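For this view, one protein chain was removed and the others were kept in their places.
This part shows chain A:
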Amino acid sequence: MRFFYRPLFRLVPDGTRIKFMRGRFAGLMVSAVLSLASIGLFFYPGLRLGIDFKGGVVMEVRTAQPASFPALRAALAGHDLPDAGLQALGGKNEVMIRLESRANAQATDAAVARVHAALDQVSPGNQVLSTSAVGASVSAQLFRQGLMALGLSLLMILIYIWFRFEWQFAVGAVVTLLLDITKTIGFLVITRLQFDLVMVAAILTVLGYSTNDKVVVYDRMRENLRKYKSMPLRELIDMSINETLNRTLGTSMTVFLAALPLAIFGGSSIEDFAIVMLFGIVVGTSSSIFIAAPILLFLGEKRLRRDTRPAKSEDPKKVQARAR
């Protein structure tokens, strides 16, 4: 019964007082370097766009025997498909075949038919598990919409936090989120994972999760700003982070544990999504502590402190906002 009643462990021991703000320059520097490197990677070698965003044909095939890639490649070239790309899919004799975008629907159909012919020649008894073909006009639109979803989400988050907190918090959060996103893109380039609509969903989920994390820490800072009117901002931020550390790590842990099985058992289409999620959770959690907080310290050193001290010329709106 005791097993069910009392907690068995704590992630962070009570009374932890880590001076996070000491490492603020190191944190920001590392983050800036990583993000700059990611931006560099974005331009060269660049993201590997998935079929959603680039157009073309992707076929997943299960072969009766383990497929011989050279033979398959030769057969595809023999069927006038020199542009076909091959990729092994997690065991089970599965192969992914990729074709570039064709000029029109007829050409696409013809190319798919030739893939079938080449497969039957090299590996009789094969099974085509799935076929997707996306035309160039659709992929361009999907790409636009994906970026639009990302951009508008950031904007809405900025506006929401700005309404609920002081503007310093909003700017801190959005700058941190941008740094998170650039690193995620760098991660996509390095791992050569495909950037498609599912990845946009992963990034947006990370974005929502990461904001959530920042909001909790900010919430505590705001509360402490009211409670300890004379404490230096630097100490106050450290204290707030330490107080919420158990929650920050606890929630990261549960989301991480939820995403982990997806990365292991999820199968080809969801694995990549989960891997990006896992990466994003780690980045989002650390950026709440090492990036969002220092930015707030730089932006708010004077202003946030002054605002919380009752002054004669204080804007009545702000008093009201704080009273909430």
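The definition used in the following text is that contacts are C-beta pairs under 8 Å (C-beta built on N, C-alpha and C of every residue); 3 or more make two chains touch, one makes a residue touch a chain; residues count from 1.
Criterion: contacts and distances are computed from a predicted model.
A chain of the complex is left out here; the name its UniProt entry carries, from "Aldehyde dehydrogenase iron-sulfur subunit", "Molybdopterin synthase catalytic subunit", "Protein translocase subunit SecD" or "Dihydroorotase", is "Protein translocase subunit SecD". When you scan A:M156, A:L178 or A:V282 for touch with the missing chain, the hit is A:M156.
Here one chain is not drawn; of A:R48, A:R62 or A:R234, the residue touching it is A:R62. Taking the complete complex into account, residues 4-11, 14, 60, 62, 104-105, 108-109, 127-135, 137-138, 142, 145-146, 148-150, 152-153, 156-157, 160-161, 164, 197-198, 200-201, 204-205, 207-209, 211-213, 215-216, 219, 243-244, 246-247, 250-251, 253-262, 264-267, 269-270, 273-274, 277 of chain A touch the chain not shown.
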